[in-house]
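Working notes, beginning with the structure itself.
All protein chains but one are shown in place.
Our next item is chain A:
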Amino acid sequence: MSLMKTLLAGASLSLLPLAAMADPALIFDLGGKFDKSFNEAAFNGAERWKAETGGSYKELEMQSEAQREQALRRLAETGANPIVMTGFAFGEVLNKIAPDYPDTKFAIVDMVVEQPNVQSIVFTEEQGSYLAGVMAAKASKSGTVGFIGGMDIPLIHKFECGYAQGFKATNPEGKVIINYTGTTPAAWNDPVKGGELVKAQISQGADVIYAAAGGTGIGVLQAAADANILSIGVDSNQNHLHPGKVLTSMVKGVDNSIYEAFKAGTDLQPGIKVMDLASGGVSVALDDNNKPLVTEDMTAAVDTASKGITGGEIKVHDYMTDNTCPVQ
């Protein structure tokens, strides 16, 4: 009995600080925190918030599909607020549990969840990918470029379609080779298969390859650098991974959106937040690492295309609106 009492007393004592805490929390989806891409961008945003405010946050990495609900509930239960999660796969689970925690604010990246306490952060990846396509068309000597997607889902087709549109607008005669790594979330973390797909695409003549595949992209960029062709990174600025071999990176401002969500704290605004080219939500990365690769002609073409998109003269089709792509 006295043992029980000691245990219970210990429990209530150390649970107190947890209950009082209202730290924000970040959940990384499958693919891992350090994927140098999507999840890592989120991590960087959270770290920036931490460095600037001196606050602390909870983080959790998903190991399996079946844990999502428990992880989310566990964080909500401990009073973390707001809770930010990366990846569309949380959509269904969040939709189910958000009403159970009406006082907690949630934010989800890459998916729209319509609940009164959820902020849905979506990006216009088709616009950024369009610019990547323009650059690929200018850089390609063979007129054939490649696209390697992670999991075969409409979201990644959105990248593919924007890329193809930008490429075809610049080089109508050119060809885009398209491959996907897989049909399950394991496809986000399969760099070996990514490398194999690069080799297959090179044998079909591709000399610039765009990877929108999370952790798999590391293998794509590596294999492309090894074969001495150009690659295009995604989500984070990946130009530094192989300086002079990565043409550019289609950067999604995941870090900014996480940073802003953390900064807003419990005042996080629910609703849909669209991060587009005009607001700097998506962009193509230009830095010292890819400077030698980017010609003036290329910069001019990208500038024209950006102005066209933000001005509304160029309409980039969003694959997810009707699940079709106007160009092949």
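Keep in mind that, in the parts below, a residue touches a chain if its C-beta (ideal position, glycine included) is under 8 Å from a C-beta of that chain, and two chains touch if they have at least 3 such contacts; residues count from 1.
To be clear about the criterion, contacts and distances are computed from a predicted model.
Taking the options "TonB-linked outer membrane protein, SusC/RagA family", "ATP synthase epsilon chain", "Dehydrogenase" or "ABC transporter permease" in turn, only "ABC transporter permease" matches the UniProt protein name of the chain that is not displayed. When the whole complex is considered, the residue among A:33, A:48 or A:74 that touches the unshown chain is A:74. Of the options A:26, A:108, A:139 or A:155, the residue whose C-beta touches the omitted chain is A:155.
Counting over the whole complex, chain A has residues 7-8, 10-11, 14-15, 18, 58, 60, 63-67, 69-70, 73-74, 77, 88-89, 91-92, 96, 100, 153-155, 183-185 touching the chain that is not drawn.
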